[in-house]
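The structure under discussion is supplied below as structure tokens; questions concerning it will follow.
Shown here: the complex without one of its protein chains, the others still in place.
Which chain is which? They are A, B and C, in the order written, and residues in each are numbered from 1.
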Amino acid sequence: MSETVTPTEMMTIAAARALTNADICFVGIGAPSAACNLARLTHAPDITLIYESGTIATKPDVLPLSIGDGELCETALFTVSVPEMFRYWLQGGRITTGFLGGAQIDRFANLNTTVVGDYAHPKVRLPGGGGAPEIASNCGRILITMAMGTRAFVEKLPFITSMGHGEGGDHRARLGLKTKGPTAVITDLCIMEPDPLTKELTVTSIHPGVAREAVAAASGWPLKFATAVAETPAPTAEELSVLRDIQARTRHAHKAA
Amino acid sequence: MSETVTPTEMMTIAAARALTNADICFVGIGAPSAACNLARLTHAPDITLIYESGTIATKPDVLPLSIGDGELCETALFTVSVPEMFRYWLQGGRITTGFLGGAQIDRFANLNTTVVGDYAHPKVRLPGGGGAPEIASNCGRILITMAMGTRAFVEKLPFITSMGHGEGGDHRARLGLKTKGPTAVITDLCIMEPDPLTKELTVTSIHPGVAREAVAAASGWPLKFATAVAETPAPTAEELSVLRDIQARTRHAHKAA
Amino acid sequence: MAELMPLAAAIAANVHDGDTVAYEGFTHLIPFAAAHETIRQGRRELTLIRMTPDIIYDQMIGAGCARKLKFSWGGNPGVGSLHRMRDAVENGWPQALELEEHSHAAMANAYEAGAANLPFAMLRGYIGADLPKVNPMIRTVTCPFTAEVLAAVPAIRPDVAVIHAQRADRKGNVLVEGIVGVQKEAVLAAKRSVVTVEEIVEELQPPSPNSVVLPHWTITAIAHVPGGAYPSYAFGHYQRNNAFYIAWDKIARERQSFLAWLQDNVLSGRPEDFARYARRQAAAE
Partner (left out) sequence: MAELMPLAAAIAANVHDGDTVAYEGFTHLIPFAAAHETIRQGRRELTLIRMTPDIIYDQMIGAGCARKLKFSWGGNPGVGSLHRMRDAVENGWPQALELEEHSHAAMANAYEAGAANLPFAMLRGYIGADLPKVNPMIRTVTCPFTAEVLAAVPAIRPDVAVIHAQRADRKGNVLVEGIVGVQKEAVLAAKRSVVTVEEIVEELQPPSPNSVVLPHWTITAIAHVPGGAYPSYAFGHYQRNNAFYIAWDKIARERQSFLAWLQDNVLSGRPEDFARYARRQAAAE
């Protein structure tokens, strides 16, 4: 095992720590999937993982490449149709935690995964929202994982794919939402949480070895820092080894034809 | 086997003859269930029988007492939830033939199974509509089986539980319905069909040994007869023996505790 | 999170006077043991919801548990009337019973909407029927694309759903199999849920990945009550006792015979009594 922790590993481990045994978690592909399964294989063995393909209480041995790999169904308690997944389970209010990422985020944790540029004549056509618009509104809380950078953390989104805290303040409540929305943005450099009142993202914890200036420089807007910024605890040996093991199994599995 | 055919047997056999191999049939309990299974066991072995409990393509060996007896599920191709039954299969327009009966019927084949007397202060509280209101509108055609009598075949219904031809004529079309509605009322004395134009029920066939006057006397409204009234073909030996066999098996099964 | 407990404790903790409750099971898996326990505990002023009240609600209504019934078909299936329900509606005995009446399609859609956390259900229904004239809870909604007018009914959101199922595992995950009715929807639509089961197993092991499962975090309490669906049935365990359904017509026809039956079979009974029905069937196989 390498002694150097990569920023992506730190991000995944910090995200995993935000989860508990009581979570019913709607998992996206990539960092969220790694974080959720890391939590399951370390401190939260009873966490319930749900993928939008319909697999409920799944326990994959390797990380899926798609949200519907066979591994997910084979290890699930049961599997429902996609309409049922979105109607009874997501809209039904059964999911405590939704995980989102995106191409771009703004200071109120709104996300863009649709287009860069004008919608009708895009500079870059991104994949689109998928489940995100309703994950963002129907889950009890939202965790976001994204690597930082000024092209990703932007002053103004060209398109709001899924709402975080909208224009800030009580915007969610004004739209009738009863769910919390994003409660943390876990990046490769730091952890941000919305200010209790304004809902503006505020850095509350910086990962070990990362300079405060580097965090500020990686944001496209003037980033707020909490009065007392913590240092994210370094990954434990167990966290690192479990994460690297599952990723090694995953690489091996996906390369086999 | 008794040589005398009872009126109920004649009714059931006449109803069975209205069905074909191509029918996807929504079956109610009682005479419809007997008729549908008689058809399946004689001239229409490939008929698809569906009970509102969710059992699809079922082949019961004994007639069920309820629409959800275990026999129905055990012999079905598959079984769906009740919401799915009413959404995808009935409202979905997948049923070619619905079978209805009722406590009362009027000349336009509207049915009452809700109350006799005022709704708020009923003289007799009947079971209610169950699936009937939407069976009546969503099936390709409706067959009705009811024993005749002046308390059942009435001038005016106290309550329309399910619509037949409403006020007659193009009433169904005016309400946006594209299905045929009742195409035959098969009784213990005769068969009635709606007039092509007025949709008033008209006797088109009288069962063997039944006097035209007896038919007229069993209706609460002045009954119309077709210009050429046929005589319903007498039950064949096969029809009778198959019907009596399944009813004997059924009596035996339901008496066992 | 599902907690495994005795039936009496499960009902006491979850069914309260005045609650809106749905004891569901469409001819199959009807939770009779739970209903009897509710009668024994003397619950009053319940609003009962069920597509087919069946003899389970005939018993609860006759025992005086109910002030209102929301339903779509109120008969003894294949037999005739529900005499206790009729006595309450027609004569107010043992107390008046308010009715909210729908069609099966509307009730099924209303459960479905409840499970989906929608405020109402829509259906192409009630066309040319009189029920919308007497039930103000049947309204309309207009399609914003085609302008078609559809029927609308409120979603069903009970305080408690009570169902019976084949089995639960140690964590409280539940398998329902066969005629599954609206049980899954009823549980997902309800604030709380009580599930009685034929057996508790180590691992649920559904026969198909697409089996009907209710995970433990959708259920409040689970009670192990073998035979708990008798005289209805549990697919894979025991058959419907059609003879009892036929016999019920005579028992329930008169108040005195009903009260005698109630005393002997419910008030003097215990949940464990139901096990004899499960055993008898197993022995016969």
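To be clear about the criterion, a residue touches a chain if its C-beta (ideal position, glycine included) is under 8 Å from a C-beta of that chain, and two chains touch if they have at least 3 such contacts.
Every value quoted in this text rests on a predicted model; they were computed, and no experiment measured them.
Chemist: Among A:60, A:98 or A:131, exactly one should touch the missing chain; which is it?
Modeler: A:131
Chemist: Check each of C:4, C:134, C:150 or C:243 against the chain that is not shown and name the one that touches it.
Modeler: Missing-chain contact among the listed residues: C:150.
Chemist: Out of A:9, A:69 or A:195, point to the residue that touches the absent chain in the complete complex.
Modeler: A:69
Chemist: Need a quick check: the contact residues on chain B for the chain that isn't drawn.
Modeler: 22, 24, 48, 56-57, 73-74, 76-80, 87-88, 91-94
Chemist: With the missing chain put back, which residues of chain A would touch it? List them for me.
Modeler: Interface residues of chain A facing the absent chain: 29-30, 52-55, 64-70, 72-74, 79, 81-83, 85-87, 90-91, 110, 114, 119-120, 122, 124-125, 127-134, 136-138, 159-163, 166, 171-172, 175-177, 253-257.
Chemist: Which residue numbers on chain C touch the omitted chain?
Modeler: 117-120, 122-124, 137, 139-146, 148, 150, 152, 154, 177-178, 180, 206-212, 235
The rule is simple: only the chains that are shown with their structure count from here on.
Chemist: Touch graph across the chains, line, ring, star, complete or other?
Modeler: If you draw each chain as a dot and join those that touch, you get an open line.
Chemist: Going by C-alpha centres, which chain would you call the most central?
Modeler: The chain sitting closest to the overall C-alpha centre is C.
Chemist: Any idea how many Å lie between the Cα centroids of chain B and chain C?
Modeler: 28
Chemist: Based only on mean CA positions, could you tell me how far chain A sits from chain B in angstrom?
Modeler: Distance between chain centres, rounded to whole Å: 57 Å.
Chemist: Name the residues of chain B that each touch 2 or more other chains.
Modeler: Counting only residues that touch two or more other chains, chain B contributes none.
Chemist: Residues of chain C that contact two or more other chains, please.
Modeler: 184-185, 212
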